[in-house]
Each structure stands twice: as C-alpha cells, then as structure tokens.
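One protein chain omitted, others in place.
So, chain A:
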C-alpha cells in the first residue's frame, strides 16, 4: 500500500527526495514558498505542492498532517526543520518525523525527532570517494542511477512464495541476494514471505518492482 509523506522545503534536497519517493509510488506533498521552485516541481509532476511557509500550523493541516505517515523537514535551516517536526508531533499522533540538519549532531536531537539527516556529510563522502580514486568506494557512489534496495517481501505480495524464474520482473531488475545476505540468488530460489532481499533496480522500474515484491 502506498504511504503518504509530507516534505517541508522543496529545495534541492527536498526535490530529489520527492523524486525518489514518487518513483517508489508514494504519495508526496511538498510545502514550498518560492514560486520558481514550485514551477519546477510542478513541471516534474512528482508531488502536490502547497505554496506557503511550513512552520504555519494551518498550512501543515492543509497538507493533511493528520493523515500522513511521515513528515520530512528538509529546508536549509536546521532550526526551522526542528520546529516543523515538533509542530507535526503535536498535531498528529504517531507521525514519523525526519529533520535535516547542517552539522554533526551526535544524537542531540534523537529525543525530538525520529531521524536526522545530514545531506552535506553524505555529499562530502561521495566527493571523498571520487577524489581518492576507485579502490574503496561507498555504495551510494558506485551505483550512479541504479537503486540498490533492500525489500522485505510481505505475505500476500504477488511475488511471495514464488521462485525467481516464475516472476517476470521488468527489464532493468536484478535480485542479488536474500534471506541472510550470504548467497547470490538462483532462478529456482523461492522468495520466502517475510524475508529481505537486496535488489538492484533501474529508476524507471522501481515502482513496478516494488509492486511485485512488496504488493
């Protein structure tokens, strides 16, 4: 089933995150103030956009805060992101909150938000990989456009309980390893319900692969 996600801040990080989530067939709503950014998001056809300031409780309600599963505050301002997450926790019980920060936080915010992301650090790691050459690379930098996903196959998914040979995956899919991660899958391997599998997928077919493996 699709999840509903609010992204506060449709800048570069928010936009890219929305793009990846939309490719996974999630329902994304972006809150953004800047008119030019909004035009760009609307052109990309990835999310409903609310044109306003995300720290306004009325705006969060317009975005459907009471009904969404997750809110990710991804503006450039750490303080604003934290404020949005705290507001969200007040407005909606049990919502998952993700805040973007601009410095190493060492767990300082863990009591207030469910997850902290520090995109500059992730970006810096890619830079380090590229600068030092090709011998040691983190995964994110190796794969380029391809997404390496770990997918849990729930009971009742179309592919659950079937062998790899039985399922016709779209071109651009490679199921790599599964269960305990110690072996490469063979065509006769059965996709056991409840187990996790590592899958390499081209961006175009992410939603279809998720529909097959995740239902």
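The rule is short, and it goes like this: contacts are C-beta pairs under 8 Å (C-beta built on N, C-alpha and C of every residue); 3 or more make two chains touch, one makes a residue touch a chain; residues count from 1.
FYI, contacts and distances are computed from a predicted model.
S.K.: One chain isn't displayed here; going by UniProt, is it "Amino acid permease", "Phosphate ABC transporter ATP-binding protein", "Ammonia monooxygenase" or "Homoserine dehydrogenase"?
M.R.: For the chain missing from the view, the UniProt record says "Amino acid permease".
S.K.: Hey, which of A:102, A:120 or A:207 is the one touching the hidden chain?
M.R.: A:207
S.K.: Out of A:7, A:68, A:151 or A:201, which is the one that touches the chain we can't see?
M.R.: A:68
S.K.: Just checking the interface: what residues of chain A touch the absent partner chain?
M.R.: 1-2, 4, 15-16, 19, 22-23, 25-27, 38, 40-52, 59, 62-64, 66-69, 145, 156-159, 162, 166-168, 170, 203-204, 207-208, 211-212, 215
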